[in-house]
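Everything on this sheet refers to the single structure shown next.
Omission of a single protein chain aside, the complex is shown with its protein chains in their original locations.
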Amino acid sequence: MTTQTQRLLIAGIDIGSTYTKTVLLDQTRTVRATAIRRSGYKPAVAAAAVFDDVLAAAGIGKDEVTYVATTGYGRYMVPFRHTQITELTCHAVATSYHFPSVRTILDIGGQDIKAIRIDERGRVRAFRLNDKCAAGTGAFLEKTSRYLGLTTADIGPYALRATQPVEISSVCAVFAESEVINHLAGGVTPENIMQGAIVALGGRAVQLMKRVGLEADCALAGGMTNNAAMVAALEGRLGAPLKLPPDGLGQLNGAFGAALLGLRRVERLLAEGRAIPAPSGEASATVRRWSSYIAPTATVAG
Amino acid sequence: MLYVAGVDVGSTQAKAVVLDEAANAVGQALLDVEMNMSTAAQDVFACAVADARLDESDIAYTVATGYGRYRVTFGDMQVTEISCHARGATFEFPNTRTVLDIGGQDTKAIRIGGSGEVVDFAMNDKCAAGTGRFLGAASFALETPLSELGPLALKATAPVKITTTCTVFAESEIIGHLAKGHRPEDVLAGMHHSIATRCASLVRRVGLAPEVTFTGGVSRNAAMVKLLQEVLDTPLNISARGHFMGAIGAALYALDRARSGERRVNREEVAR
Amino acid sequence: MPIETETSLSDILARCHALTHTDQIPPDEAAAESAIGYFPVYFPEEIVHAAGLRPHALLGGGNRIEVRYADARIGSFVCSICRSTTELGLNGSLKGLGGFFAQPICDAAKHMAGIWGRNFPEQNPQLLALPQNVNSPAAARYVYDEYQRLRAVLAEKIGRNISDEAIRASVRVYNENRRLQRALYAIKRDDPARLSTVETYLLVRAGTRMRREQHNALLRDALRLLAERRVRPLDKPRVVFVGGFCEQPPLEMIETIEDVCFIVDDDLLIGQRWLTEDVPEEGDPVWALAESYVERSASSPVQYDARKPKEDVLLRMLSAARAEAAIIAAAKFCEPGLDDQLALSHHLDAEKVPYLVLEFEEKMTSFEQMAMQVETFAESLLFD
Partner (left out) sequence: MASTASPAPTAARSLDARTAGQRLVNQWLANIHTARERGQPVAYIFVMGNAIEILRAFGFELVFPEINSLQTGVRKAAPDFLAKAEDFGFSPDVCSYVKADVGLMLSDLQHPSGTRMPKPDLAIASSMCNVYIKWAEIWERHFGTPAFVLDIPGKRFAAWQPIPGTPQYEADKRWVQGQLADLVARCEQITGTKFDPDRLAEVEASVNEMIRLWVEILQLNQRRPAPYNSMLDGLTYIGVLNAWRGTPEGVEYMRLLRDEVAGKVARGEGRVANERFRLIFSGTPCYVNLRRMVELFETYGGVFAASDYLTYAAGGLDSSGLFYDPSRPLESLAEVTTRASQLGLSNHFFSHHTLAQQVKDYAADGIVYHGIKSCRTVATSMADNREYVTKRYGLPTLYIESDLIDPRYWSDAQIKNRVDAFFEVLEQRRLVEGGA
């Protein structure tokens, strides 16, 4: 039997294409602990691992966690979740929690860019994702940095030292690599190349923001918030400051949003005097999938 | 004795071949293109010459080809990979009418006429999907050397359908499939298949006519050879020197020039 | 009893699926010769039907076929339905088609006729030049003339002329078919839990692979069974789906949407119910068809009609279906679709109607990203 007075602990887990992130929240909406790991081979494993990390960090046991909300592309891969929400909704909720004035959010992730337009209540109004092309995602920077022998964390500080960034003209992230080689051969400094890549990426990102109908204020979420040079580049393009989630929650923004939504749900359940359901992880719709139906007489050409 | 060289500076690897008067390969070299194309060209040229136990000044004429052909400072002439691969392929397989060259960053299909002349060609556009890089990504994701990708893929029993065309994302799709519990060989087979079909359509663009010769670095990949033969449903000529075909073609053009009395212009400069 | 209902329903649907998810011209249709292929959107099937031939809607290759030949023949920025249809031609799936018609719905489609002309002259490929200007007083007469041309072409093919009476009979069959389709859509609209859009889609699409009389029977059975079907109500937002007028979205895409929304109206296979009212069954039947085309027809991005601004059409669709939001899809590289997608989304912005913009390709096979977008959309509609 749960009561209003009971201590609540909500975990939000964001299983991204590159990193898996988690935030542990209590009923006062205070962040108790956070954890980040590379998603790697098995997202499910990474999720379980960050969950353990965050429990350890908070010094509590699994059973003390009231509710688990997952998000990110691996949101369905977590058996111990109570519910799953998409990262767009999570980013929207989290950002508008920090900055009610924000109307446009940019999330530059490892494998996609998302531009989200939200209303005053933090509801998603419109959004755009980049197409399935690496040119214009975090991967693009990581490839370039890998090539220049830099770690992801180096990218920002490094690029900030650029004096005259080169133009990266290739549409393709792969061809961009040989462009980088040529620039290096041409004696261009790595700083300037890195910055060039960042500017190129920034341009694409702002384009995407405009395509959702850019409205001030703007915020940046996702791992790219760790990249000071990118933040500067974006602000330059926008000609306006970007709001960044406080207390290093930038990359954790999705997880934080999931936790917030989880908490809301729990509060409603309690208010309605209902019990908190068991993890719904395995439950899935049992509608007939005609798309996966193989007609006996069907002959597939080609 | 007259010696000539062909240097093929590709996007990922630089190849050089030295031929003697009778067009026998007396030296060859293969280097990864690291930072600087010009130096890569210099180095691979030097290695090939050394491999032939010659001195750079013995080389009467040098033709440069490949993505970085204009960066070969010491070359006497530039010819496109298209002509060079065609020339090399018809030299090794005189009945060649179609050439498929899958390289590190671009893929070319070449149609060849009755007298070995290029009549038509097609190349991949501004997207690196379906090129050798795709395999590079696989090799990175699976931590398997390029040379072992093919053999491994051949072990596949239930090939996986690869949906991304993006070379960059291929890496994570592979990881995804592995995470879902697919066997590496099956995933690899899927990769190979997606490249094979892309390349096949390029071949059809110039019109498939036997015999078909498969050149470029990827021709060293047994699985790709097998798959292409299935998809194109025709046997492929494969040369042990397939990776060098561009360089060989270039060297043959160099030999033409040298025989017709041309001599390299800046010998002493290079000797320095 | 309901169990039996379910089984017999899914038998029917399974049959529809089998018929519509094979690329070969149905083998049982012994004479492929009698199949008259036509490219979207609308085609006056009645005239073909009256000739004793079988109209065969060409709806692309979906995400089942592997494009091997077509990429070498089609520009890189051209939609998938043109690509895959060309592929089906080149890989022999459409071998022996008794005729091929495209209409000037867009520049890509016009070229389909040319591609067919170069590659499959034996199929007598043609353009049925339906007009882009239906607002001129001269339009109906022109459509009439073009229909008579079609009638003559088909008559020559079968070696006898096609009587008015025969066409009138076909009009009757098709009028019933359109009535039955409207009945299906009524259920979808009033009781969406009873009939899903995927099911509707399969039922309607099956009509492109059988004689209309058979299809009428099939729809009647389906409607009877649907009436008996037991349904448990679900709480999902009601949306309309537009953008399926030509290139066909994969079933997975519709399912992905239906997982979280009720699609209460759509423009999928709109060509099958292009004529919105019964075609007059008296008088000159060809004139009746031509006049219906001009005066009583649906709307799509590939038909300009000053009387039907696309924005109004969508708003009417939304209110008629009591939908709270719209999903505005467009096929990749489909210029008409993409242009309208923008116009509509801007208008819905102004009207404060929530909408989701989706770009699809018939050949797409991974739906994670789309699921994420659709779920987000549903979440934005649901939660407060």
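Letters A, B and C name the chains as they come in the text, with residue numbers starting at 1 for each one.
Throughout what follows, a contact is a pair of C-beta atoms (placed from the backbone, for glycine too) under 8 Å apart; a residue touches a chain by one contact, two chains touch by 3 or more.
Keep in mind that what you see is a predicted model, and the values were worked out from it rather than measured.
Student: When the whole complex is taken into account, which chains on show are touched by the absent chain?
Tutor: A, B, C
Student: Among C:Gly52, C:Gly117 or C:Pro280, which residue is in touch with the absent chain?
Tutor: Only one of C:Gly52, C:Gly117 or C:Pro280 touches the chain omitted from view, namely C:Gly117.
Student: If I consider the whole complex, including the chain that's not displayed, which of C:Arg182, C:Arg316 or C:His346 touches that chain?
Tutor: C:His346
Student: Among B:Ala122, B:Ala137, B:Val168 or B:Val218, exactly one should touch the missing chain; which is it?
Tutor: Of the listed residues, the one touching the omitted chain is B:Ala122.
Student: Kindly state which of the options C:Glu66, C:Glu87 or C:Glu146 is in contact with the chain not pictured.
Tutor: That would be C:Glu146, which touches the missing chain.
Student: Residues of chain A in contact with the chain that isn't shown?
Tutor: Residues in contact with the chain left out: 171, 207, 210-211, 213.
Student: Touching the absent chain: which residues on chain C qualify?
Tutor: Considering the whole complex, chain C reaches the absent chain at 72-78, 82, 86, 104-108, 110-115, 117-119, 121, 124-129, 131-133, 135-138, 141-142, 145-146, 149, 301-302, 304, 306, 310, 330, 332-333, 335-336, 338-343, 345-346, 359.
Student: In the full complex, which bits of chain B touch the chain not displayed? Write them out.
Tutor: Residues of chain B in contact with the hidden chain: 77-80, 82-83, 113-115, 117-123, 125-126, 205, 207, 253.
Here is the rule we go by: only the chains that are shown with their structure count from here on.
Student: Could you compare the number of C-beta pairs in contact for A-C with that for B-C and name the larger?
Tutor: A-C
Student: Distance from the CA centroid of chain A to that of chain C, rounded to the nearest Å?
Tutor: Distance between chain centres: 38 Å.
Student: Residues of chain A touching 2+ other chains?
Tutor: 132, in rising order.
Student: What are the residues of chain B that contact at least two other chains?
Tutor: Chain B, residues with two or more chain partners: not present.
Student: Please give the residue numbers of chain C that touch chain A in the complex, ascending.
Tutor: The contact residues of chain C facing chain A are 10, 13-14, 17-18, 21-24, 61, 64-68, 87-88, 91-93, 196, 198-199, 202, 250-252, 255, 258-259, 349, 354, 357, 368-369, 372-373, 375-377, 379-380, 383-384.
Student: Over in the complex, which chain B residues touch chain C? Could you list them?
Tutor: Residues of chain B touching chain C: 122, 125, 161, 163, 197, 200-202, 204-205, 231.
Student: Mind listing the chain C positions that touch chain B in their complex?
Tutor: So the residues of chain C touching chain B come out as 66-72, 76, 365-366.
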